[in-house]
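Excluded from the complex is one protein chain; the other protein chains are retained at their positions.
Here is chain A:
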Amino acid sequence: MAERSFAKEVEKLRLGAGEEFAGEGILAITKALLQCGVGYVGGYQGAPISHLMDVLADAQDILGELGVHFEASASEATATAMLAASVHYPIRGAATFKSTVGTNVASDALANLASGGVTGGALIIVGEDYGEGSSIMQERSHAFAMKSQVWLLDPRPNLPSIVKAVEDGFELSEASNTPVMLQVRIRCCHVHGHFIAKDNKRPPMSVADALDAPRRDTGRIVLPPASFLHEKEKVQKRWPAAVDFIRRNKINEIFGSDHGAVGIVMQGGMYNAVIRALQRLGLADTYGDTDVPLYVLNAVYPLVDDEFLSFCEGKQAVLVVEEGQPNYIEQAFAAMLHKAGRGTRLVGKEHLPMAGEYTGQVMLDGIGSFLRAEAPHLLPGEVRAPNKSGEGVDTADLINVVPGRPPGFCIGCPERPIFAATKLVEQELGKHHIASDIGCHLFSIMPPFELGATTMGYGLGPASASAFNSPDAKRRSISFVGDGGFWHNGLTSSIGNAVFNKNDGVIVIVDNFYSAATGGQDILSSRAGNRTKSTKHPITEAVKGMGVKWLRHIDRTYDVGKMQDTLREALTTDEKGPKVIVASSECMLNRERREKPLVDKAIKGGERVVKPKFGVDEDICTGDHACMRLSGCPSLSVKSLDDPLRDDPVASIDQNCVGCGNCGEVADAAVLCPSFYRADVVHNPSRWDRFLESARRAVIGLLQRRRESRRLTFADA
């Protein structure tokens, strides 16, 4: 079950023609797919696409009613390969994933799909995770469109525009027999807005119809000689068809005055940021009305030569606003102007930074700089020569004060004790080369653990340690892979590879029962039942099946001592071949979501329930914070005591503690201090509980009173 439920929101997918839809960008995209008569949808979760997958999963009843097939694909490659259904059959299909990481994984299938081309519209919706808040390397999806020659749409970031882009995308795909990528940036996916809905459409041909009447066409299969013909077909037939479609349907938009000495060309996704800059420069109003000519590329690949050249007609300079690098669009436009022998000066990265997100300030500076250089007369006086108002406040001091706050493990996370144990083992056996992977467990690279040297891709943790396999080595490598990565790619690329190549390293598979980092979606080894998917396939069985001989399964990661012993054994055993430890405990975020309502209900219903919570005896804690260097739990923090005798703040556990046990286990395993205690509150105690308690408290009270009557007691001590 995913972290966020869209059960209520998906009802909006039933809206009919003329009704107003209000909601998030991703939900609008889903609605648009249904309005386009999509026949099947697949994808792989990952921000910002996770919620799209969650919406689809929660909308399965509606999809079913329309005869739309939905799959939670095993990987982005799987999702893209699924689009093969549109090669021979006139069925519209969509695949969706995070980019560019997902596009990298998908590119094998994408290349093959693009070569043979499609009959039914094939749409790949890529959620662009670029800029602030991004958890991945900063690359461009644009390059994939160029190398595989699939078309790339980058609509203006508002709901009507992205809904229209979905419609345009399918039509463009069918008109040019080419898959189309639709790129939506992360904030656009989560933007809240409105559009006027249309009726949902049943797919004219369903996948069931196709299965009943199979078709094949050797000319569409990627094998010589057809593949050589595909290359030519791409440029001779499909490209012109696409350019023609884009031109004819006015996919790209032109705003502003139709005469002017300067103009701005932008990716559609940049439109709002450009308008904001113009608004701040006094050149556009609230609604985006402006005198500056704007050419908005809702289709960024392919570009339409004559459309661009006619925009440049009579202009002395044109600015290209293109986020990311390399600046493919700017280069292409420069070549067009040069070949056409035009004198219009084309600028872009001269005024805007070569790399990095185009934030509000960057855009204001860049467009301001362009206009000051090329058309200063347009600018109001105060903008042209601003009175150096000076920021006023000096923040240099503050920069040294405000601590960084990178994301980290949640309260009660079962992965924390795994890394606490690893840190303790390293204190015994010395530092090791540690290879990390993609997933929540990657937070191990941050303080307080600071474990892990590289991350090479999803499911590739152990693969990235494969070179470190030497008979001369005295130490083994340790690599981590999550359950999500394991099923995505890790089983073969990492485990299979280690078995086959007789890798001697230690592999830890972090099994938290979900694809947790992407929002808690179910995977093969999830332990909960799922109405539409097959779960409960143990990782240990798969690992054994791959031929791993040394395998240990830890079914409660909070047992730090056991985790430590197992890691030590794996690092020191004489046994050859990969040493695999499967460390399993349920993601606490999901567990709490699942259990908390049940526990609350049970308590209300009078059932006996034991609720644990941890605490710290502040007079025993000496304020050395050793426990926090092995935890980093948000609910374990520091607090000042109102006591001038004590200089340093002591440990303190707040009300959000879920009683996972890590604090006590770590204090024990690392021989820290006796200040932690676990308080189990028994709700609705049985009569035996109550009898025992009153007897115990009587005796304990007696002992306490006896001692306290023979000593001095200070009220505030």
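By our rule, a contact is a pair of C-beta atoms (placed from the backbone, for glycine too) under 8 Å apart; a residue touches a chain by one contact, two chains touch by 3 or more; residues count from 1.
Here is the rule we use: contacts and distances are computed from a predicted model.
Colleague: Name the omitted chain as UniProt records it, choosing among "Branched-chain amino acid ABC transporter permease", "Putative indolepyruvate oxidoreductase subunit B", "Small RNA 2'-O-methyltransferase" or "FecR family protein".
Modeller: UniProt lists the chain that is not shown as "Putative indolepyruvate oxidoreductase subunit B".
Colleague: Write down which of A:Arg248, A:Arg405 or A:Lys474 is the residue touching the left-out chain.
Modeller: Residue touching the absent chain, from the options given: A:Arg405.
Colleague: Consider the whole complex, including the chain that is not shown, and state which of A:Ala197, A:Ala210 or A:Ala273 touches that chain.
Modeller: A:Ala273
Colleague: Could you tell me which of A:Asn249, A:Ser310, A:Thr572 or A:Ser637 touches the chain that is not displayed?
Modeller: A:Ser637
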